[in-house]
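Removed: one protein chain of the complex. Kept in place: all other protein chains.
Note that the chains take the letters A, B and C in the order they are written out, and that residue 1 is the start of every chain.
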Amino acid sequence: MGNVSSKNFVPRSRKFVRRNQKSFFQHKHDRKYLTSIMSAVKRAQQWATFARTWHLFDATWQNPFDSAQVIIKHLMGLHKPIYHPMNDCGDHVVVMNSRDIALPGDEWRKRVYFHHTTYPGGASWTLAWELHNKNPTLVIKKAVYNGMDGNLQRRHTMQRLHVFPDDKIPEEILKNISNQIRYLRPVPTRLDHISPEEVENYPKIVDYPKQYILR
Amino acid sequence: MSNSHLFMKTGFPRAALNNGIGRYVCQLQRVTIKFCKNNGSSRGVRDFLEHDLVNFAKENPGIVVYVKPRRHRTPALSAEYLNGEKQLLFCRNYTREEVNKWLGLLRSQVRDTSAIRLRKMWHTDNPSIQGPWTPWTFRDPAQNLVEFPDPKLFKMETEQQTATEKLLEIFKAQQEAERKRANETG
Amino acid sequence: MSSLRTCARAAIRIQKLTSVIYTGERGIKRWVAPTLRVINKRKAKLGPQPEPRRSNFLDWNYNAEIFAFNKRLSENFDVELLQQAFTHRSYVAQEEQKQREVGIENPELSIKDNTDLIVEGKCLTSEIVERYLRQALPRLPEEGILKLKDYLLSEEIVAKVSVQIGTKDIILSEDHPVRQETLVNTFFALVAALARSNDVVHTSFFVRDFLIATLSDKEILSIWTPSHPFQTLDAILNREKRGSADFRLTAQTGVNTILAAYQVAVYSDQQFLGIGTGETVQVAKNIAALDALQRMFGIADFSRPIPFNLTVDVSSQRTENLPLTKWCTENLKHTVGG
C-alpha cells in the first residue's frame, strides 16, 4: 500500500479505485507501477465495497409517497453502513408497474401538480389522475424527487432511478438487477380476480336462507 | 481557528522508521542552546546550564549538545531531528524548570509536532481483519439462483398470523374433526 | 504607561480637538518590518543559494557527533572503524588535491576510506536480509523472498533508512548535498564496520531493526505478486493432490454497466480457498486465485504479522524457500522442519 494512512476510517471512494484501475492485470509488464500503489487484492476489495447494486421495486398497489422514502434510501445509499454524503455510494432502483400505484384517500382527485412555463399566464395545474393518464411514471418520479433535499446531488441521484409503467423492463436493464425490494403493504386481490370455486368453498359464518333475495 | 492550519503540513501520528518495532532511537540528534551571558532574559537558561546541563548530556548520550553564547539576544533552543527538520524554540525569561521541561519535550518528540496538523489521532495499517463490509457480506446465497423478477421475493415478510388466516385455520381444523367423526360413526 | 498616555491624550483632546487616537502597547519595533523587507528583497535578488554544510557551522564537533551516533543507535562501533565507514574515497581524493595545491608533491594522508567496507557490507546485508526473510516468512515462495530482498536493498529504501539513522550530516564525501548513492554506500559501510567491531549476529540485529523493520507497514502483495495466479494455484493444488480449482460466481451486479461487479469464490473439493471481486469475471477469477495464494503463503491481511524479533545465523547452511514450481504443503513440512 502506498499511503495507508489516508484509508483510515472510511473506505476510499469508488473514484479512487477507478483512477487506479490500471491494475496489475492490465499492466502485466509494469510491476514497479503496481508496487508503488496498492495490490490487486486491495483494489478488488474496494471495488466490492463500493459495488453499485441494482434493486427492483414493484409499485403495484403501493402508496407512491411511502414507496418514495424506501426508494430514496436505496438511491442515496442510506441503507449502507459506509454511507457518507460525499462518497457516492448510492444504488440503482428499477421501479416496475408504476401504472398500478394506489394513491391514498382522495388524492387522485385532490392532488394538484403545478407547472409554470415562465411566460406570463404560463401557470398550469394538473390533477394527479390527469398527470397519471398523460404519463404513468411521473407521479412516482415526482414523489421521489420531492422527497429528497434540494441540492446539487439531487438530479444526479435521480439518474439512478428507472421507472417503467408496466412489467416490460428492457432486457439489458433486467440483467443488471441483483436484488428485490419487498412490498411495503400487502397487495389485495380484486374481487373479480377470485375464482367462483374459491368463493364457493370459503367458510361462511351464516348461510342465507333459501328464500332470501339478494339485491 | 478556521484556517490557521491552511499553510500547515498535515499528517498522521507515525513513528519515524518504525521506531520501536526494532529498537528505540531518540529522534532528536542535536540541540544548540543559545543564550546571552549578561541579559536578564537568559537567566533561566544560564541556571540550567550551570546546574542541569551535565546531567542532561549524561542521560542522553545520543544527543549532541552545543552551547552558544551570543550577546544581547533572546535565548533559544535550536533542535535538529533525525528527519532533517529544525525547530527553533525561543525561551525568553524562562525559568530553569521551564527550560528543563521544554528540552524534555524536544527530546521525546519525533519531529516539530506543532508544525503539523493531525488528520486523525491514530493510524493503522490493517484496519480490518474480517474484511470490510461489502453489499454481499450478508447476502443470502440463495439469491444467486433467482430469476428476476421473482414474485416470491416481493412478498412482505410477516411472521405474525393475520386474523383471517387464524380463522381459516380454525375452520380447517373443525372440518377435519367433523370428517373424522363422520368416518368413526360411519 | 498606556493609561498614563490615555490620560494625557484625553487632556490634549480637550485642548485641541484634532488629535489622533492610538492605543499604546509595546509590540514589535518599527524598524523590524522594513528591515525584513529589505533583507527579503536582497535574498530574492541573490537567487537560490546552495544548501549550507552542517559541518561548516560554528556549533559543530565531529568527534562528539561520532560519539553520539554510536550511542544513539545503542551500538558498540569501534570508533576508528566508524570514522572510516563515514569517509568516502572522494573525500580522501579531495583532501589530497588540496595538499597538492598547497605544493606538497606526494601527499600522504593517514585517512582510510570505506571502499572495501562498502563491498563487504553490501554482501553481508544482502545475506542477512535474505536469510531473515526466509526465516520470518517460511511459507513465502523463493521468488517472493528475492523480490522482497530487492525491494529492501533498493537505493530508495536504504537511502531513506540511512538518513533516518542520522548519517547525512556526518558523511565525509565530496558531493554536497549528499547523493542517494553515497547514503546507501554509507549504510553498507556501517554494516561492515559493525561486523568488524562486533560480530555478525550483532550486525544482523542492526540490519533487522533498521532495514527489515521497514516492511512492517507494507503489504507484501503490493511488492510481489505471483505473475500467473491462476496457473500457479492449479499447479499447487495438483501437487497437493487436491481437486482442481473450482471457480463459482457468488454475486454479480450491474453486468451491463461500466461499474459491473462480479464476485467469484474459488473452492477445491468443496473447501473454500479464496474470494475476489472484479469488473469482469476473468479479473474476479484472477483476484480470487491471488487471494487463495496469499492465504496459503501466510501474507493475507489477517495472517500473523512478520516477526521482527528473530535471530539469524549467517554461518549456518543456506536453505532456500520452496520455489513456486515446487510449492506445496507437503514439501513445506520438509523444509521448515515440521
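A few points about this structure:
The rule is simple: contacts are C-beta pairs under 8 Å (C-beta built on N, C-alpha and C of every residue); 3 or more make two chains touch, one makes a residue touch a chain.
By our rule, contacts and distances are computed from a predicted model.
Per its UniProt entry, the chain excluded from the display bears the name "Large ribosomal subunit protein bL20m", taken from "DNA replication complex GINS protein PSF1", "PIGC acetylglucosaminyltransferase", "Large ribosomal subunit protein bL20m" or "V-type proton ATPase subunit F". By the touch rule given at the top, the unshown chain touches A, B, C in the complete complex.
When the omitted chain is restored, the residue from A:Ile82, A:Ala102, A:Leu174 or A:Val187 that touches it is A:Ile82.
In the complete complex, the residue from B:Phe12, B:Trp133, B:Phe154 or B:Phe171 that touches the missing chain is B:Trp133.
Panel shows chain C; residues 5, 8-9, 11-12, 19-20, 22-30, 32-33 of it touch the chain omitted from the view.
Mapped onto chain B, contacts with the missing chain fall at residues 1-4, 6-7, 127-133, 137-138, 159-160. What chain A contributes to its contact with the hidden chain is residues 9-11, 78-85.
The definition used in the following text is that only the chains that are shown with their structure count from here on.
Taken pairwise by the contact criterion, the protein chains are fully connected, each one touching every other. Of all chains, the one whose CA centroid is most distant from that of chain A is C.
Centres computed as Cα averages put chain B at a distance of 22 Å from chain C. Note: centroid distance chain A to chain C, computed from Cα atoms, is 50 Å.
In chain A, the positions touching at least two other chains are 1, 4, 45, 48, 51, 53, 178-179. Shared contact sites, meaning residues of chain B that touch two or more other chains, fall at 125, 131, 134-136. Contacts from chain B toward chain A in the complex involve residues 11-12, 14, 119-120, 122-125, 127, 131-136, 143, 148-150, 153-157, 167-168, 171. Interface of chain B with chain C (complex): residues 16-18, 21-23, 25-26, 29-30, 32, 61-64, 66, 68, 82-84, 125-126, 128-131, 134-136, 139, 141, 144. Taken together, the chain C residues at the contact with chain B in this complex read 58-61, 64-65, 67-68, 71-74, 160-161, 163-166, 168-169, 208-210, 212-214, 216-217, 249-251, 253, 263, 277, 301-302, 308.
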